[in-house]
Structures are given as C-alpha cells and as structure tokens.
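A single protein chain has been omitted from the complex, and every remaining protein chain is retained in its original position.
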Amino acid sequence: MIEFQNLRKVYKSSGQQVTALDGINLTISKGEIFGVIGFSGAGKSSLIRCVNLLERPTSGKVIIDGHELTSLPVKKIREVKKNIGMVFQHFNLLNSKTVFANVAMPLTLAKVDKAQIKKRVHELLEFVGLADKADYHPDQLSGGQKQRVGIARALATQPSILLCDEATSALDPQTTSSILQLLKKINQEYKITILIITHEMSVIREICDKVAVIEGGKIIEEGSVFDVFSAPKTATARNFVSTVMNDQLPESINNLIQKQAGSQRIFRINFVGTSAGQPLLSEIAKKFDVHLNVLFGNITELQGVPFGNLIVEFQGEDKEVLRALTYINEKKISIKEVSAYAS
Amino acid sequence: MIEFQNLRKVYKSSGQQVTALDGINLTISKGEIFGVIGFSGAGKSSLIRCVNLLERPTSGKVIIDGHELTSLPVKKIREVKKNIGMVFQHFNLLNSKTVFANVAMPLTLAKVDKAQIKKRVHELLEFVGLADKADYHPDQLSGGQKQRVGIARALATQPSILLCDEATSALDPQTTSSILQLLKKINQEYKITILIITHEMSVIREICDKVAVIEGGKIIEEGSVFDVFSAPKTATARNFVSTVMNDQLPESINNLIQKQAGSQRIFRINFVGTSAGQPLLSEIAKKFDVHLNVLFGNITELQGVPFGNLIVEFQGEDKEVLRALTYINEKKISIKEVSAYAS
Amino acid sequence: VGCSSDSTQGKETTKVKLGISGTDTRIWDFISKKAEKEGIEIELVKFSDYVAPNTALAEGELDVNAFQTVAYFDVFIEEHDLDLVPIATTVLAPMGIYSEKYKDVNDIPDGAKIAIPNDASNQGRALLLLQEAGLIGLPEDFDPNGNLNQVTDNPKNLELIEVVPAQTPRALPDVAASLINNGIAKDAGLAPLKDAIYYESETATPYINIIAVKAEDKDDKTLNRIAELYQEEETAKFIEKEYDGNLIPTFVPLSNIGW
Amino acid sequence: MLVNSEQIIEALIETIQMVAFSLLFSVLLGLPLGILLVVTRKGHLIENLAVFNVLNGVINIFRSVPFIILLVAMIPVTRFIVGTSIGTTAAIVPLVFYAGPYIARLVENSLLEVEPGVIEAAEAMGATPWQIITKFLLPEALSSLVLALTIATIGLVGASAMAGAVGGGGIGDLAITYGYQRFDTITMFITVAILVVIVQGLQSFGNFAAKKIRRR
Partner (left out) sequence: MLVNSEQIIEALIETIQMVAFSLLFSVLLGLPLGILLVVTRKGHLIENLAVFNVLNGVINIFRSVPFIILLVAMIPVTRFIVGTSIGTTAAIVPLVFYAGPYIARLVENSLLEVEPGVIEAAEAMGATPWQIITKFLLPEALSSLVLALTIATIGLVGASAMAGAVGGGGIGDLAITYGYQRFDTITMFITVAILVVIVQGLQSFGNFAAKKIRRR
C-alpha cells in the first residue's frame, strides 16, 4: 500500500521556486493498478519519485506498507526500496554494461546466484522481445528497446510495488499492449501494486483499476477508471477521456450537421454494459416514425464492460422524436441533446 | 524534397552486425507531411538520422533538393543541414545552457542579431508553453518540457525541412495536438517539408499527408494516409490502423456475440465520406424486417473526411437479412461478414 | 658589467651580476657592503643548481659567479667548451665522513651502506675522500669529477648510495656513514671539524672554491676589484668568525690550482 | 630563521607571477592541443589521424622528459622568447612546456566525456567544427575543465618550486633552498604553510566554480 499525506514538493534553484506537488493526498491499495495522468509538467514524475524518495518531499508523508518513509533510518529505507521496482522516464541504464548486465543488476545486488540470474534475465529479455540483444550495450539500442530494458530491469526481482514513469511512451501500440498485458498478469498472479504514470489515456483504459488526474501539483480528480471515463468531472479529465473515447465531434461532422440543420435533432447516447447489446437503434427505427443516423462515436470496452457513446441524428416530426426519447429514457439509457457547436 | 535510393544501414560492432535499413526507396515531396511508423527497433530513427547524415548510410543515396548528400563536400553538407531542423528522440539538449540559450542556439550559429533572437525565442517558447521556463536549465524540466524545448529549437531557424523523431512521445494528448497543429500551420504557411517518425498512429492521422510503414528495415507499405487507413494492405499496417480505428472486437463483445450465436449474423460496415451521413441503419430497420444492433466501432474523421467502421448485428430471417444486404450493396457501401472470432 | 650614473650624487655606480648557488649570502653580503662604498653594486642571483650559474655566465647573463670548486669548474668548461676563467680562489670547505654509529672509519663493517652526494661537483670529491680514508680504491688517473663507475677496489664491499647532497645528513640513521659537504653539514647542525669522523686535509687543492668570469673579462677592473675585496684580511676574519672555522679562507695564487 | 619577511613576500610575488603567467600560456597551449587530440581522433569531428598521431607523440615526448632536463633543453627557446635563460620570467617558458602538454591530456579526458548526443545536435544544426567546439563541447565540459585546470594549476605551483634551478625564485624554491638544503625548519614550515594556503585557496575556488557550473 502506498499512501501520500499532504505531500508537497518545492524545487528551489537560484532564487526561483517551483511547486511541483501541492498537497497530494492519495491512497493506493495493495494489489491495485493505479494510473496517474496529467499534462506535461503537472508533477507526475515528481510524485512517483517521492515514492522511493528519489526526491525528498518538502513536506508531508509517504507511507509504504505502514512505514512512514522519510522518518525511517537509511538502512530500512533501502530494504523498502528493494521491494520497489522502477521504470524511469529517461531509462537511466548503465552504458558501461550490456543489456544482460543491466537487467541482472538488481539481482546481482540482491546476491542471487549466477545460474538463477541467467535464467531469470533470459526469461525477462525473452518477454520484452530483446533476447537477441542480450550482449548489446544500451547505446546500440533504439529508444523503445532501451525502454524495454528498463522495464525488464524493474521486474527482475519480482518487487511487490512497481513504479512506471511513462514506461511505454517510446513503444509502439503492439509492444505497449503486450507489456501492459504482462503487467496485468503479474499484478494478478503476484498481487503486486503498480503505480503507472502516463499521459496516454489508452494505457489507463487498458490496465488500470483506478486513476487520478493531477494538474498543477494537485489531484483534481480521482476514482475508478470506469467512473472517470464514463463521467469525468473536471474539464481536464474530460479532455483526457475524450482522447480515447473519440467523443468530440470532428469538424466534418459538425459541418454535416450544420448543412442539414432545421429538420433534425442530435443526441448523444451513452450505453453502458449489456444495454450496448440491445438492438436499441433498430428497435426505435421500427417502433417510431423517425430516421436515425449514427453520425459519430464509438462503442468500446472499459474494464471488460462494453461502453458506447454515439452521436445520433433523429430525423422526423417533433412528436415522434419525443415519443422515441421517452421510450429510451424508460430504458434508463442516458441520452442528451447536443447542439451542432457543442462538442 | 527528400529521396532515399536503395538506402542500407548496417551497424557493426564487435563481430555483430545489425541491418537497420535494408534497401529503402522513398520519395518525400516538397511541402508534404510524411509519417513513418513502425515497431520499436524497426529502423525509424536510423532512417531519419540518415537524412542529415547523423548516420552515414552503408550504401545507397540520400538526395535532398537534388543534392546527393554523401557525395557533397563537407561544407556544402553543412549548408544543407542549416536548412533542416531536427527534433531528437532523446532531446539532446545542452545541459550547460538555459532553455533560452538552447532554443537560441541555431540562431546564434547563424549569427542572427541578439534582439531578433530574443524576439524569436520568446515567440517559440510562448508557443510551446514554456515562456516561464526560459531561464531554467534542462535538468530542471520534466520529460515533456524537455521535448518541447527540442521542438522549439528545431523550429528556430524556420528550416525548410523538419525531421521529427518521436517529437511528441513524451507529451500529453492536448500538448501533442497543439504542437501538431502548429506543425500543420507552418507546413501550410511556409511550405516546409516535415518527416515525422512516430509509433503513434494518432499523430499520423492528425497531420500526415502520406505514411510509410517500416518493418525490419524495409518499407512494407506506403501511400496516402487515407488509403492506408481505409485499406491497409499488410498485417502490420492493419495493426497500426486498428489502434486508432478501434476496429478490433474487444473480448466482451466477442463474448456477447457467442452467447447469442445462432439467430444472428454479424457484419462490418465501412462508411466513407458523405455516406456516413446517410441514415443507413434506420433506413434498413424501417425497410426490412431485421433488427440491427451496433455492437462496436466508431465513426471518425480522416483528413477531413468522415470515416466510419461499425460492427453491426443483423437479427432476422435469412431472407430478410439477404434483402437488406443486397440493398446496402446497391448503395456501394462496403459490407463484409465477420465471424465471432475473426477480428 | 653595466654602468649607470646616479645623477643626484654625481657618482658613477657599476652594477655587477654575481651568481651563487644556494642561499647563503653572508660572505657576499659582507663584501657587497664594502664594494658599495667603491661604487660597485653587486646583484646576487641565487641558483639552486650547479649547472645554470655557469651556463648563464657564459651566455653573458651573469658577470661573475662564485659557487664552485676549481675541479668542477675545469671539467665543466671543458665539457661545455666554455670560455671562462677563474680570477681568484676563495675558500676551502672540507668535506667530511660522518657517522652516527661509528667513531672511526675503520670500524665501518663489511657490506655497510654509505651515502654519497649524487651531483658531479661533490661525488668525485667524496670518492677521493673515501680513498683517502682507505675505504675504496680509485684509478691513478681518477678525475676529480669522476663517478661511482670508476671505483676499482672495494675491499669492504661497501654499498655506495647516491643521494642529493642535502639528503646526506638526513640519511645518517639509515647508513653506516654519509659523506657530507661542508656547507650542508653546518646547516644540518654538524660541526665539520668536530663531528666528522674523517675530513679532507687542507691540501685538497682541487676543491678550493673560485670566482669565475668570462675570459674576455679576465682583466676587468671592477671584477678584479671584487676578487680583491674577497681576498682582504678583513673578509678572512669575517669568514672564520661567522663559520666557526668550518670554512677555511684559502687565498692562493691561481697557479696553485693549475691556472 | 634565515629569511626575513621581505624575502618571503618577494618569493610569494615570484610564485604568483610564475604560476599566473605559466598558467595563462600553458592553457593557451594546452587547451587547443587537448581539443585537437579529441577532435582529430578516429571517428570524431575532423578526423585526421596524421595530426592526431603527431600531436599525441609530441605531447608524450614533453611529458616524458623530467622537468629539470626540460628546463635545460628549453634554454635556447627560453632565451629566444624572453631574452634570458635565468630568472623568474625565464622560468615561465619551461613551466609552460611542462604544463601545456599536461593540460592537453586533462582537457582531452574532460572533452571525451561530453555526451555524444550533444555533438549530434550540433552537427544536425550544420555547426562548423569551430562552432561545435566553442559552443557545444567546451561549455558542456566546462565544469570538468575547471576542475582539471585546478589540478593543473596546483601542479604548476609544485613545478614552480623546481624553477629555482634557473634562478626563478618563488616560495617553493625558498622552501627547498632554505628549508631543505639549509635545514631551516622555521622557513620550511612558513613557506610550506603559505603553499598550503595558496593551494587550499585554488582548490576551493575551483571546487566552487565547478559546482556553480555543474549546478548539482
């Protein structure tokens, strides 16, 4: 379990002061995959780096499995850190060592025996798709390959907490996805707690249980991924959600709507769960004298639950449209009128 | 104009050989925004680094505006390079200089006068949202901020070619989008050629005119963004396209389909352009005795053209379904049956 | 020899650059005072080395030097083919054999370690002294600047260790005996005539110190005047008193030293 | 004590003169040499193995010769440059030939540590080798260069003590001639104490400047 209490981090340098974290309160339960998202410079890296005291908090507490870190003696802190794997935003690999030796490093530090190290490292490299690069040095790798070495290294000792600072930012979607699947798997098998910092909402959608949105050093929204995605409360969260939900009307569609203006009304329909499986639209088309036109939107899956978001044009007489709407409302499906200019 | 002819790049190191580029032939026209996408380690960075000879090609030619680079004298190469801006995957900023000085560097090298440099740099920093960080040093910046400094620096001299190696990989979607908009704007205003390396298909969708897919050092697919997105030929391209098109059935929907198996058939319907604006589904629901259920998919915009992709379940008697299909076919809309397990 | 007129006093002063080695300027300070009254201004240039004062003299950067024994001088000008000559003898500083462990050179056991100076101007002299003390044998034609290689006979199988002159007294605890030249012995707090277990006899003519000038300046009045000032009785008294008899004023004709 | 305070002050001035001027000139000699050693090597900015090998060899020769011998060997050069081969000014010439090549090696080591990405960025901008050196390499290595120069300066203070051999004077020579050769312990103690203060000051200043530049 990771708990931040009133965490503040102020960087001081030659007169200037930057408040990177401004009173963070957050609890990440054991075995959870927790995502933190925010704009560039929001304080994400500062936050994650406070977990293992790479940055000393200016004030406030970091509590890991009941230990208040800043008050622990150095030795104890090291013990705690041994149980925390970290993937760095800038990789931080040792250029003097091969890929193998880089990944083996945490095991070497833990004095695991040679044969076992070899086995484990090859297993990890195999997994991140770099088995053939074991004898290379980091400066001979592409950006994404370096990042994968960093991931393999963080996983080497099977830590009980994993910190990922933009762990997939340099990876293509396929590799990202396979790595996220791995993280999910080890999360489920070993109940490890994972804190993921990212700016890619798709990463959060794919594996996180909970998400927090950080802005200007403050947590401005927090909740289960499903809640935040389906009903983001802040503008920032809405923005992030929209990047994966495709729920902003593109200009061409806006234009389309304007051209046909007058005879039609446009609604946003949110389906959640099994209601997405109901042939709602065709049912309405049959029951009422309205023409339905799906302008835009998508139906996707969120934490295993189908989740839909359609912009539908209702063409027909006001009376009929009203009847259709009443029918939809009765089915407890969320429907809201949008104007052509609202996004 | 950038042209690669039979470009090969082989890295040699202590016995091992890595063929990073394996006979690349590619032409990027003046004023084009060209995207190159591929898996991690595919050779993207190697390719872009050959444009300004940061990597000397092992064989083959790089032709820029008619000059075959490798055969030019050093001095001339430098002249050519002055006209090429580059955003590096790993930023490559000078830690000894402030953000201001980093961005000013290409201007300083070109001996632009102080006052003008000041004006231009502030304009650029304003734009990338770092006006308040002008006096900071790179090691005081977050990952995304560093990347933005790199972008500002590359744009400083208003080069006629811009090379971007994962220029937005560390940026959140909003910042990415605003930077891409800027790139598009300068592309249109100054007719500059932009070569973008990325692993994010959304970047390509958002601003590229053309795209090439690179795999194992070879260009395996190439064409206008619209063509590649709407009809990817290779499996890799399909994979990349699917990451932004959401056209893979998520498991929950697969399950749904299986549960209801028997009475229904499932089709993938692709709408392109204005046909997306036709109330097709409701029309069919009214005309034929079939129930339509949109299972999944999305309608989005591709280079200003609405582009739809829906997985629709047709429930009804075989005969009626057949009639509906015929009707759709007559409308020249692409429709294809999918089995529950095909993606 | 530079001339400059001091208009305020209307008296001619002649400037002379005089090179010495080391820092002990007592004698020359004494002489300088005498010279000043006669309008000769002596500028002392101090070297911490035995080579540069001669080369500098030959190059005309010094007018005169006074730091070496005639033996060293003879070899130096021959080797370097320099046109220098002595114009006067000054003092004899007897080198001695010192020991913390033995009272007599004969007590020095077989295979003992002996520290000797490593520089050209002192080493040959030390070897001759060792021969005189009956510890080693040297060839008939041993040149006073000779070196260790020339030892022909070493009955006690002594191990001769070369160290810089100033190190010889410091090495005393580590060796059976050290050969220490006069000035250094005094500076190290030893009384040459009292503490040495063996020292050079007064007739060690090759080791009489000299004042040297360029051949062309051989008859220079000012320089010869300086030499005369050195050889005055007053100076001899000063030296004897100041150096407690450990530095012996030895004013002999140049012909006695082979010139 | 065989020396008076006047002599010590004079020696101090001599030391400062020798160190300051020889530092100045040996940096003027060593810095370009060190830069050339880096940029002419294989695969670097202006690869030129002939130049590299010659420089490397010549620097090695100067680095091989014991200082006292260098002192003599340089006499003709010294005389040509300063008109005399003795005295404080004359001592500066051999000091420069001693410290120059030494500084070149230190500079070489510092510059080789500059991150290659920075040079890449410079090359991508079409910077000339001269611009790359002055605007990228040197600024990026500055903190390390400052420490290297501090080491070299302190080395020069040490070497200047040997300059007494050609009548250069200075505190170090005072320490040797009085303290060492004449067993004047008090002078030795005082002069060494002065040297310690000088060195301590130089090192503190170097540390401070390097830290300012490194900013961490």
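So that you can tell them apart, the chains are marked A, B, C and D in the order they are listed, and the count of residues begins at 1 in each.
Criterion: contacts are C-beta pairs under 8 Å (C-beta built on N, C-alpha and C of every residue); 3 or more make two chains touch, one makes a residue touch a chain.
If you're wondering where the values come from, they're calculated on a predicted model, not measured in any experiment.
Of the candidate positions D:Ala11, D:Val96, D:Ile133 or D:Ala161, contact with the unshown chain belongs to D:Ala161.
Within the full complex, the residue among C:His80, C:Lys194, C:Lys221 or C:Lys237 touching the omitted chain is C:His80.
For the chain missing from the display, the contacting residue among A:Leu21, A:Ile64, A:Ile84 or A:Ile192 is A:Ile84, taking the whole complex into account. Interface note for the absent chain: among D:Arg105, D:Lys135 or D:Arg182, the touching residue is D:Arg105.
Looking at chain D, the residues touching the absent chain are 43, 56-57, 60-61, 63-69, 72, 102, 105-106, 108-110, 112-113, 116, 143-144, 147-148, 150-151, 154-155, 157-158, 161-162, 172, 175-176, 179-180, 188, 192, 195-196, 198-200, 203, 207, 210, 214, 216.
Looking at chain A, the residues touching the absent chain are 52, 54, 77-84, 86, 88, 90-97, 105-106, 108-109, 137, 139. Contact between chain C and the unshown chain involves residues 50-51, 76, 79-80, 113, 115, 118-120, 145, 147, 149, 161-164, 167, 170-171, 173-175.
Just so we're on the same page, only the chains that are shown with their structure count from here on.
A straight line joining the Cα centres of chain B and chain C is 89 Å long. The set of chain A residues that touch two or more partner chains comprises 13. Counting partners per residue, chain D has 215 as the residues that reach two or more other chains.
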